[in-house]
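Dropping a structure here in structure tokens format, bear with me for questions.
Only one protein chain is missing; all other protein chains are in place.
Up next, chain A:
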Amino acid sequence: MAARVLVGVKRVIDYAVKIRVKPDNTGVVTDGVKHSMNPFCEIAVEEAVRLKEKKLVKEVVAVSCGPQQVQETIRTALAMGADRGIHVEVSGKDYDSLGPLQVSKILAALAKKEEASLIILGKQAIDDDCNQTGQMTAALLDWPQGTFASEVAVEGDKLKVIREVDGGLETIKINLPAVVTADLRLNTPRYATLPNIMKAKKKKITNVKPGDLGVDLTSRLEVLRVDEPPQRQAGVKVETVEDLVGKLKEAGRI
């Protein structure tokens, strides 16, 4: 029985917003743009809260890394039923270059500090689509991982995880402590209720600095340029199959 679950929640640009690239091509416009909790993180929070409601875990701790604004995201997790939050303060250039490697180092350190026995994350964030943090965190902790989970069941001191993979569904059994990453069909996240939003105000969010966790935030990656995807070009109509094959050969496709 996992006593404490850590759930990572990331503040990202809302999925419905039309993304625009900054004029200097260094990134996308985030100022004044609507942000929300990454949808896969919502699913992760929901799963953790359900485990608590089934009395399979004792405490759900929501974690987010970033500047002051990420506290909104932690509050949303608290309103969904997480017990307390941890805000890992990262801002400025460090935040701009924050990626899966640094976040997984932070999560690994927190998992040890908080004596967590389960970490649930979204499978990927909708801004960078990295799909790496869960896997890296498991590696750093030397814990088993159940990624792309569409179902999670506790069986004694093990987890049965059904994973969505290209070939279909794969069922694995892993020992606790473990890292699980949530896929789309794992659950449907609940709405926060008005009473829970008010209760969330009283739940604690502790602030932590990456340095306190012994984590080095230096990025090994440098973003050179960000561009819009190329405009979709008009197609060409062909008369016969021979024409089609000819055109494909011309374009070097076959």
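What we mean here is this: a contact is a pair of C-beta atoms (placed from the backbone, for glycine too) under 8 Å apart; a residue touches a chain by one contact, two chains touch by 3 or more; residues count from 1.
In the analysis below, contacts and distances are computed from a predicted model.
Per the UniProt record, the chain missing from the shown structure is "Isobutyryl-CoA dehydrogenase, mitochondrial", taken from the list "phospholipid:diacylglycerol acyltransferase", "C2H2-type domain-containing protein", "Isobutyryl-CoA dehydrogenase, mitochondrial" or "Nuclear pore complex protein Nup85".
Considering A:Gly92, A:Gly168, A:Pro195 or A:Gly235, the position touching the chain not shown turns out to be A:Pro195 (whole complex).
Among the residues A:Val5, A:Ala79 or A:Ile162, only A:Ala79 touches the chain that is left out of the figure. Residue positions on chain A in contact with the hidden chain: 31-34, 36, 72, 75-76, 79, 191-195, 197-198, 200-201, in rising order.
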